[in-house]
Each structure stands twice: as structure tokens, then as C-alpha cells.
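As C-alpha cells, the structure follows; a few thoughts come after it.
Complex shown without one protein chain; remaining protein chains in place.
Labels run A, B and C following the written order; every chain starts at residue 1.
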């Protein structure tokens, strides 16, 4: 009961985060040409990137809680902490998009991703601490290493943003791809367990 | 468990998409006459059309997942892909509404509908691939043909938008009606199965 | 399964409708005095009224679907039809609030309430048609008469708006109170059944 309500609340928050970002793509008024949309291209690219990221978080959150046997008070707060950083994704997406991948907004984007990644690890550790010795969870720790690598790559991307924001953008796309592709392998492992 | 959470998340996203479109209908300030609403009429028509479309997607999504025996990683991502294109519906609705069914916005509206329709087919195929030989799903393929026809009609409507946007609008309404009316027949088939 | 998903989707839409109305209460910028909020008073009153109305719809929707044994295609669409009119409540609330209960916005508010009320009756009839001879539902028809009376009172209020918008506002408050107060009696009847 408790677990399903935590999932429902997290689903609600993540669904809103993923959807309100589209409000940033404001349709230009009295401008009915495709060429009028040109200024929206960087915003659109940022939207796609963030949609994929929030989608990845939703999928991983789904797997992680599926692997947890229950919910403690610490897990509730670690979950809210993760949702807090995710809730800032629309803000940094808008800032990066409006300024066409300028250095500082691109670094800020990476910082929010890094903090969300760290919050995800904290949530994982909270579950591990509350239910130690849990086999499906232990297997899920395979993701843990990937999450730690992601946090390291975000740190690199933040630094790179001051030299070449497009390199940062590329790194963000690489990390996203890293999560998209081998996801199925882990899931199959979970399905077998 | 997994399936119900996918449904809950999709319901959340679709509920937000269908509802935030109404934010485009901004009440005119210091304008308290019915005639002040005249400029909102095309926006309102676009809102009605999009509400019906998103409603149709929700109903079909509901039937499709009901017919699926479970959820794989591929289905999760195919579902997010569908939600991505649906999330652009408020944007193209606003653009088409603000420009009173001008050619290019009307074509863009059709393009998003076409991509959402294609994403729906991809989701259907993902479910078919994950759970082959499933009877209620096979029967649901009846919808498949309708979905393919819809995608073709959207393509026609996109082309027509450059000659007569109102013809495109009419086509969008026809496709919507096509989904609204015989829906019950398929559902009865599913209920029998 | 089907019924719970219909409820979840409706809950999502109603939750969004009831919450986005507060976005109309825009905090005045560079205005930090209580007196700066004075212009928000009619908006706030409209917000309270609409919050109560949407709350009433949620409660009644909850009871009505609880009484229904299942969901047919017709019920799905009757439900979306109800949600459509409810989705216009934030728009008319904003229009009435911004114009301080002027005649035409106040009439428009009543029109949306009346159409939502009629849509509620259509939903009730759809459920009755799909599952005839259902005892808890038959008992729920007690609400039916109240719903029809409400629709009639909205019609009176729409007419009254052109003479005295405040009388209309009073009528809207009376209808709301009518639903708030004796609700418990019916619920007790349902609980006994």
C-alpha cells in the first residue's frame, strides 16, 4: 500500500515535470511560417534531451522501487530529495534553451543532472540500508556503477561547458544513450531473478 | 504491478497534456463582452479538436495496454516515445489556433498527429514482439489498420494544408470521427474475447 | 482494472483543473502590501467558488463510478465529455474574476456549469443504460433530481446575470451549498446498501 502510494506520487511529479517543459516551447504569435520556428530549435533540442533524461529517471525509479521490499521514512525523504532536483530540470532546460547552449546555462544544466544523479544514488543507498541483503536490489547495484560513472561524466561536462558547450551537450547525449541502450540487459537479469 | 505503474504514469502525462491546452485560452483582460471572445474562436476549435484527439489516444492506449500481457523494456521506451509526440500536441494546437488555421501551422499540426500515430503503431508492434501469438492483441490489430489509414490521411492533410488549410482541418475532424464512431464495435469484440 | 484506470485518469484531469486555477492568482510584482492584493479579491472569490464546484464534481464522480459495476465504451466517452466541460472552468473563472463579476462573463460561467451539469447527467444515463437495474445506482438517482434542479438553476442564473450579476453569483453559491450539505445523507444511504 505504502509503496504503491509513493510510486503514484512520484509518477505524478515526474509526469508533470516531463510535461510542463513543453510550455517553454511557446508558439510564436502572428508568425505562421516554419521559418518563424527557427529560434525555437535550440529550445526544442533541450526539450528532447530533458524529456529523455526525465524518462530515464522514471524508468530507473520504476525498477529501483520495484526491487525494494518496502518503504521507510528515510526512503520517503530520499525520494522527495530526488524529486526536488528533478523539479529543477525544467528551469535549467529553459535557461539553456533560451540562451542557445551558452557556457554557464549549459554548466548549470549539468549541475542539476549531477545533483539528481547523486540524489538517485542516495535513494538507492537508503533502500539498501533499510532492506540489507536483498538479492534483486543487489543485482540492481549494477546500475549503481553506471550512476556513479554518470555523475563523474556530468562533472566533466560541467567543466567542458566553459570551453565548448557543444562538447558538454554531446556528453549529456552520450550519458543518456548509455542509459537507453543497455537498460534491457539489466531488466532481463531482473526478470530472471 | 509494472503494467499498472506504466498506465498510471501515462495517465498522468496524458491528463496533463489534455488539461494544459486550456491555458492557451487566455481570458481577455478588461474585456467583458462575448464579442471580446471572438478572437478566441479558432483557438477554441483547435482546443476541441485536440481534446478529442488526446482523448482518443487515451482510450486506445487504455485498450492496447489492457490487451498486453506484460511490459518489457522496449514497451517502456515505445510508450515514452508515444508520449513525447503527444506532448507536442499543445504546442502545435497553440500555433495553429493563434494563426487561425494558416497553412504551415496546420501542416505542423498534422505532422505531430502523424508522428504520434506512427509512435502508436511502434508501441503496438513492440507489444506484439514481446508477447507474440496473443489472441486479444491479434484482434486489436483491427485497430492497426485504422491507425495505418489515419497516418496516411494525416500525410494527405499535411499536403492539403498548403492549398486549403480548411480541407486539412476537415480531414483531421474526419479521422477523429473515424475513431470515435466504430470504437464500440472493437471494444465489444474485446469484451467477448 | 478498466474502472480503476478511468478513475485514475479522471482524478488526474480533475486534480489538474482544480490546481491550475490558482495560477490565475498571479502575485503582483514589486508590490509587497496587503492593499496590493485588493484587485485580486474578485479573482480569489471566483477561485473559491470554482474550487468548491470542481471539488463537488470530484466527490460526485467518485460516488457515481463507485456505484457503477463496470465501464463501457459509451461511458468512456461520456466521461471525457464531462471532463471537457470541466476543463473550461478555469477559463470562465479567470474571465469572471478579471472582470469583477461583469454580466457576460458571469453568464458564461453559468453556461459552463450548466453544460458540465448536463454532461454529468449524460454520464449517469450512460451508466444506467449499460448496467440497467442496478440497485446502488438506482439509489444514486436521488442525485439525479438534484443535478436536474441544478441545471435549471444555472439557466436562471445565466438570465439573471444580465440584470444583477451578484444575484447570479449568489445562485451559484446556493447550488454549491445544496450539494455540500445533504451529500452525507445520500452517502449514508449508499453505505447502508
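For the reader, a short list of remarks on this structure follows.
In this text, a residue touches a chain if its C-beta (ideal position, glycine included) is under 8 Å from a C-beta of that chain, and two chains touch if they have at least 3 such contacts.
From a predicted model like this one, the values you see are computed outputs, not experimental measurements.
Listed residues A:31, A:80 or A:167: the one in touch with the omitted chain is A:80. In the full complex, subunit A makes contact with the omitted chain through residues 1-2, 5, 8-9, 12-13, 15-17, 20, 23, 72-74, 76-77, 80, 83-84, 87-88, 90-92, 94-95, 98-99, 102-105, 108.
Mapped onto subunit C, the interface with the missing chain covers residues 7-8, 11-12, 14-16, 18-20, 22-23, 25-34, 48, 51, 55, 58-59, 62, 66, 180, 183-184, 187-188.
We take it that only the chains that are shown with their structure count from here on.
Between subunit A and subunit B the CA-based rotation angle works out to 90°, given as a multiple of 5. Once CA atoms are averaged chain by chain and compared with the all-protein CA average, the nearest chain turns out to be B.
Chain centres here are Cα averages; for subunit A and subunit B they lie 26 Å apart.
Computed centre separation for the pair subunit A/subunit C is 37 angstrom, with centres defined by C-alpha atoms. Multi-chain contact residues of subunit A (touching two or more other chains): 12.
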